[in-house]
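Every protein chain of the complex appears in place save one, which is left out.
Chain naming follows the written order as A and B, and within any one chain the residues start at number 1.
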Amino acid sequence: MANLRHNPASIAAPTNNLYAHGVEVPAGGRHLYVAGQVGTRPDGSIAPDVPGQVEQIMANIEAILGEAGMGFGDVVKITAYCLKAEDIFTYAGIRNRHFAGSPPATTAVVVAGLADPRWLVEVDVVAARAGD
Amino acid sequence: MANLRHNPASIAAPTNNLYAHGVEVPAGGRHLYVAGQVGTRPDGSIAPDVPGQVEQIMANIEAILGEAGMGFGDVVKITAYCLKAEDIFTYAGIRNRHFAGSPPATTAVVVAGLADPRWLVEVDVVAARAGD
Partner (left out) sequence: MANLRHNPASIAAPTNNLYAHGVEVPAGGRHLYVAGQVGTRPDGSIAPDVPGQVEQIMANIEAILGEAGMGFGDVVKITAYCLKAEDIFTYAGIRNRHFAGSPPATTAVVVAGLADPRWLVEVDVVAARAGD
């Protein structure tokens, strides 16, 4: 049974339907918790700007989901920690390309810093899929 | 089977029992992930102050829970991102009215900003209920 998206007509709709107000995981789902991902490349270097870091983050998330037999369509929640408010829009633009048709519930905030001063964005997700 | 609240006697109790240290979802639960809610009204305008935004946020959350056949009593975790420490207390006062008798696990932090400068609080929740 697939995850269900809930967007009540009685409240303001998600902007351009690019996220879901609520995503429900039916009973019997497997849940995957993904650690905060940053823009570190496989060779250990770090992408130098926000778009590059977000692209690397999405590649990391896709690889981790894949190891669990899941994909972006199974992501139920995505949380982003950015250093500037305008970076949230850069992040969201790249993120939305990966979730066409199956948007997750989202949270995005501006934090005062991350563990490494070269990191400009950190993103974690929860995914779930029927436990077959 | 209902969610279970855990407050060990060996550690400091939750202040006035207004939240739970731990909330357990038994096997077989449906889980609902709610996106970060803000004080946007159904007509697209934004409530101008913290109390007004929190009231709108709680109304949004109630509507989203309702679409999934859930209510405030099914909320297991609530996380608030405020712009000032004193706003956490304003938020908590309004929040607590909705959870009398069934407090969730809570986290509340002060962030450096949110995506829209008019937003003063963002709140997301996880809820769960037996999968009947």
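Note that contacts are C-beta pairs under 8 Å (C-beta built on N, C-alpha and C of every residue); 3 or more make two chains touch, one makes a residue touch a chain.
Here the structure is a predicted model, which is why all the values come from computation and not from measurement.
Engineer: Considering the whole complex rather than only what is displayed, give the residues of chain B touching the chain that is not shown.
Structural biologist: Those residues of chain B that touch the unshown chain are 4, 6-8, 10-12, 14, 19-29, 31, 76-77, 79, 84-85, 88-89, 104-112, 126, 128.
Engineer: Against the chain that's been left off, what residues of chain A make contact? List them.
Structural biologist: On the side of chain A, residues 28-37, 40-44, 59-60, 63-68, 79, 81, 111-117, 122, 124, 130-131 touch the unshown chain.
The criterion applied here is as follows: only the chains that are shown with their structure count from here on.
Engineer: For chain A and chain B, what's the span in angstrom between their mean Cα positions?
Structural biologist: 20
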